[in-house]
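Reading through the structure tokens given below for one structure.
For this view, one protein chain was removed and the others were kept in their places.
In order of appearance the chains are A and B, and numbering begins at 1 in each one.
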Amino acid sequence: MTMQRYSGLSLVREGLRGHRGWRPAWRKATPAAAYDAVIVGGGGHGLATAYYLARQHNMRRVAVLEKGWIGGGNTGRNTTVVRSNYFYPESVALYDLSLRLFEGLSRELNFNVMLSQRGMLIAAHTPMQMEICARIANAMQLNGVDGSLLSAKEARRRLPLLNNTADARFACMGGIWQGRAGVARHDAVAWGYARAASALGVDIVEGCTVTDLLTEGGAVTGVETSHGTIRADRIGLAAAGATPGLAALAGVRLPIHAYALQAFVSEPVKPILDTVLLYLGTGTYVSQSDKGELVFGGGLDRVPSYGQRGNLPMQETVISGLLEMFPAFAQLKLLRQWAGVVDVVPDSSPVIGPAGPEGLYINCGWGTGGFKAIPAGGWLLAHLMATGAHHEISRPFDLSRFAEGRLIDEAAGSGIAH
Amino acid sequence: MSGWRHPTAGHVDRTRPVRFFLDGRPLEGFAGDTLASALLASGERVLGRSFKYRRPRGLWGMGGEEPNALFDVTENGHTTPNVRATSLPLREGMALRSVNTAGGGTALAPSLIDLAQRFLPAGFYYKTFMAGGWMRWEPMIRRMAGLGRLDPGTVPVADAPAVNIRCDVLVIGGGPAGLAAARAKARQGAAVWLVDEAPEIGGSLRWRGGQIEGADWHAFQRDVAETVASAGGRVLPDTSVWGAFDHGLYAAWERRSGHPDRHWRLRARDVVLATGAIERPLWFANNDLPGVMSAEAALHHLSLFGAVAGRRVVVATTNDSAYFAAEALAAAGCRVTIADTRQNGPTVSDGVAHLLGASLQRAHGSRSVGRVTLNGGPDGAGAEFDADTILVSGGWTPSVHLHCQAGGKLDWRTDIDALVPRAGTSPLKAVGAAAGTFGLAASLQEGHRVAGGDGPAPRAEGATWHIAPVRPDPTLTGRQWVDLQNDVTVKDVALAAREGYRSVEHLKRYTTLGMATDQGRTSNFAGLAAMAALTGRTIPETGTTTYRPPFAPVPLGVIGGTRRGERFAPLKRLPLEAAHRSQGALMREYGWWLRPAVYGEDGLDENAAADDEARVARERVGLYDASPLGKIEVLGPGAAELMDFCGYIRMSTLAPGRARYGLMLNETGVVHDDGVVLRLAEDRFILSASSSHVASVRLILEEARQDRFDPSRVVLHDVTDGWVTLTVTGPRAGAVLASAGLPEALCDDAALPHMGVVETRWAHGRLRVTRVSFTGDRSYELSVPARHGRALHAVLDGAVTAEGGRWIGLEAVLRLRAEKGYILIGKDTDGITMPHDLGWTRPREKRSDEFFGRRALFTPEASRPDRRQLVGLSVEGAEALPVGAHVVPTEGARRSLGFVTSSGHGPGVGRPVALAMIEGGRGLMGARVDVFHLGAVVPARIEAPCAFDPAGKRLHA
Partner (left out) sequence: MQLFPCPFCGLREETEFHFAAEAGKVRPEPAPGVSDARWAAYLYLNDAPKGVAREIWVHRTCGEFFIMERDTVTREVISSSALPGRAG
């Protein structure tokens, strides 16, 4: 099951013979009766988990069960930002592990995930916000991550179209800069992990719905699915908004509410924005895709919901926020808009760890920030499932933190939300 | 040069030529043209280059489905990128810049990229550009991608108003079915809003014409408009309904010339979907060449504008609809050949060549269509002949988007080869072509019937169209485009199928099919049909992508509306703002309130000014506007009980006429707010919440009041905005009060001691005075109803000046409180700070009654000795520590022990002071630490938070 090599040369070779030699990127597997490990959820986190189980932990009898098509949930519904500009050491360790894995991902997977480390500014507009920015930039530096403070002048140099008029509601005073932050191609992350995992023998089963979790004597023994019973004594849940429903099958309640988070795309234009920007005043974030579209978003639709559709008031708020930041963008048209169901935890940090019956592990609660954490989420869940014990980076994110009162609340600690 | 202007056809005004420019070249059209019709009639063929291969592209359609004719349009010095030529009326002097053409669409040689196309299949970038990292290649790709150019100098004004409307019936689409539905409803007295994208209602009647109820259709059009208007409804032309949202909300974009566009939010009891259908393309080699057009679009441009697509025309079709176009073009003087894939078709006029069982195999030409090769027909495969124009009709795709946006499901109808709305699955009732009903008579009948019309439906002639299915043939040699704008061919779909990207969503994402600015109007079905053909599945088995707003691209400026500047996030303003400004106040936002930061002339050194204000306040007396301070009245016999539960510090033990500092927690034990509570009577408290926390504090109180207590025994009343509060602070504060002509009792420390409050009257009525201090000096907070604010301002201004004092801004107040160790919530505290971290330990240890947030104060984490605690920091030298700097150990591994939260020059102590939150800080008094800021380190020493007058003598001095 060797993986077909992708390269410029292979493109030329295939080009000369009509591209007839390309093989499926991943096998369409039908599930076996039993596996060493089953992962529920074929998004980025689930596929990465399967890949690292096979690659790092040598587990070959692994299945990923996806109720729809892989990468079809939040993995394919986000604004593709990757970054590790966090405040708490626990968060920095987690997200920087992810960013470091991202930095080698295209080569490792032999699939171009188009990581573009073009840098990101978190922009402030009041002296007090600048103080918070300094607090975070210093925390990043003390935790060994590249972070610095940009002045208003430097911010304007990088973002010449920023609103600079006298009546700007949020005149930019500068902010936090992370040069290694940027964007990646979200679908490619799912496909690249799927292809590499499949080549290592992982079964990826699309269109397979999990209907029950099977337990015996306080331990998981398998799952009931639309494709029949599948046995496994290690089950990982990586299903974002579907996690509460799945965990409930094992009698586990989680500290999660599901909300719709919208994202927006404008029509494409030639390059006009070279960095990723999050503006504290408007809550709007934006970057320009390689295709030329502005990709932007803002806050959650504030009504708990499992509907993958956005409401109009938030569209108006996010768009007017974007235009307040960049008045010239009012020339552009909105091309697409969509919503993902995000699983939001009270402290907006993820939950990674064992839950309920023995052998059940969860990786959820990424809320609005799961895409950037895909490599780390997979790496850490794979470690848990393979060894039965936490990796030191995932330990602080265990479910036990709620009873202990040990929340990792970035918004609370730094004043800046995810 | 193939398009031409018919001498008489259409409604353009041939007496009024209009000059415009294409890539700098002057062209001419007529008043009444669209950009598209003017370009077509002027003979321009190559209107731009394609996104990926830079292939020459020409006009294809007549509306929102147009994939090729996009321009950056400059008018009156303002540029709008990516404007669809089909949707913009021609105006004098417009300058068009074609997309992806360096220097002009028509001037380009064949694209080198197109020559390399065989090495650039769908998704080629996933397989390469990895060597040396993507960023090595990205700038090149970014420059090549994109369509038009955004003009940084064009800043559209934020003037598109939003309008909210409710009506009885919303009819979306003013074609035959929509007109019939609108009239039927209006005749029953309903207020109908009839919305159409075009400048005029009529839909296909506008270019197809027709007789309705025995008269020209215009009579019917007028009757509908009058009936709708007389029933209280409205016809809204030039308006696109682009979104269907939850609970029956529809968003629409109205285009107006001479006025700002409008953003409509419409709600209706009933909604009729009459959005018509979009003509499908056909698939043959080089079907992207300029000169290949939608047959219906050619008819449209001819009938409305006299713009004729060409002279030697092949009409390739699978259905009856294109025969109308063929006949019209023949009547206009074109040589027309119909190639119909079916073995039977309607009869045609003399002079129109009619080939049955014939389809197109290939179009020839380098920059425009010159010849075609047929498949089938009387001469068999391979017959070739000259043609300059190919009009295609591959069937029709009903515009079901809004139905699906509203949650509706679709059914597959084999007879028309299309997906149509399943009735009852969305609140919209589909009629006419949107419902898969084709033909004038049938559409009128359906519109009338579905609207529940009384009496017979409007009569008309016209058979229902017969439509035969057609699929792309993957075995055909040559490139067949399924998505013109994003350059996706049948081979790309085949590659996606081969590589396993077979789900429609994977297909779309892998090939970018349907993701261009035409939103897949002509390509989605094509891609679906190709994938179905390639994988041996039916269309329903292959599935469809999800439909989401917007139905048509909408300017961001229209959705964003007028919410710009202060309208984006309104500021709260002081009643005395004008008075402060007249005294030279520099106004700044503090937690949504616009407040004086410092006073002085323009160009003053703000830091020095604030230092000076603080010094005067310490030495003499300062006066500041504290009006934003929250004032939540808590009234009733249950007031004390509620205050005790919601507060960390008990207030039931507070005597009337006294004030006490309090903290409010969240249920997580975190400090939510602080503020002084006044008890004015047994059953009356006023809670002075922080200015930015008033709303949330009120909600915490309300929840407890309603959920836990008897709400009839206590009520809440937020009167923050009703009062002006001015604070006099400093050693001369008492003297100011004495000389200000206020009631004498206020100056009596026995009647009004520190932490006392009195309600009294002065010359203008009610006056409340509180002895609380945020500065550490003797202070009086004087509150009057807002309408008396100016009078209080005048009285105190005079008295303070006479005592050698002055107005001070917030920056000075912040300095005064920092050296006293008085905290500011959200600055010195964060979302994990608990009261004992601030030194408020007693209630946690001593209170035995239940209170909000109590249990959370005893979790393992809350009980750790190394929690971050509030301390002060002193430094040697005159340089204040930067806020946001972290405190690190002087030895060993460098890690954060905490951070500086407030810092500045202490006006009373005459040296820099700072507050910080430091791990186990209270146990480290006197310890040396390092303070880290952006790589640099300075030494500091931990001290008590209160650096100035720790005994608090000055409060009484």
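The definition used in the following text is that a residue touches a chain if its C-beta (ideal position, glycine included) is under 8 Å from a C-beta of that chain, and two chains touch if they have at least 3 such contacts.
Source: prediction; values computed, not measured.
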Which listed residue, B:577, B:606 or B:702, touches the chain dropped from view? B:702
Just one of B:245, B:510 or B:762 touches the chain that is missing; which is it? B:245
Residue in contact with the excluded chain [from A:256, A:339 or A:408]: A:256
Among A:16, A:32, A:248 or A:389, which residue is in touch with the absent chain? A:248
Interface with the undisplayed chain - residues on chain A: 244-245, 248, 253-258, 302-307, 311-313, 346, 402-405
Chain B residues that touch the omitted chain in the full complex: 245-247, 249, 265, 407, 667-668, 695, 698-699, 702-703, 706-707, 711, 716, 850, 854-856, 858-860
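Simple rule for what comes next: only the chains that are shown with their structure count from here on.
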Rounded to a whole Å, what is the gap between the Cα centroids of chain A and chain B? 23
Interface residues, chain B side, partner chain A - complex: 79-82, 118-121, 124-131, 133-135, 138, 141-143, 145-156, 158, 162, 243, 245-246, 249, 251, 265, 405, 491, 495, 498-501, 503, 505-506, 509-510, 512, 515, 517, 519, 546, 548-550, 553-557, 559-561, 563-566, 568-569, 589, 668-670, 826-827, 830-832, 856, 859-862, 882-886, 888, 894-896, 899, 932-935
Chain B-facing residues of chain A, complex: 6-8, 10-12, 14-16, 18-20, 22-26, 28, 68-69, 72, 76, 89, 106-107, 110-118, 126, 128, 130-139, 141-142, 148-149, 160-161, 167-170, 185, 187-188, 191-192, 206, 266-272, 281-282, 288, 290-292, 307-309, 311-312, 315-316, 319-324, 327-338, 403-407, 409, 411-415
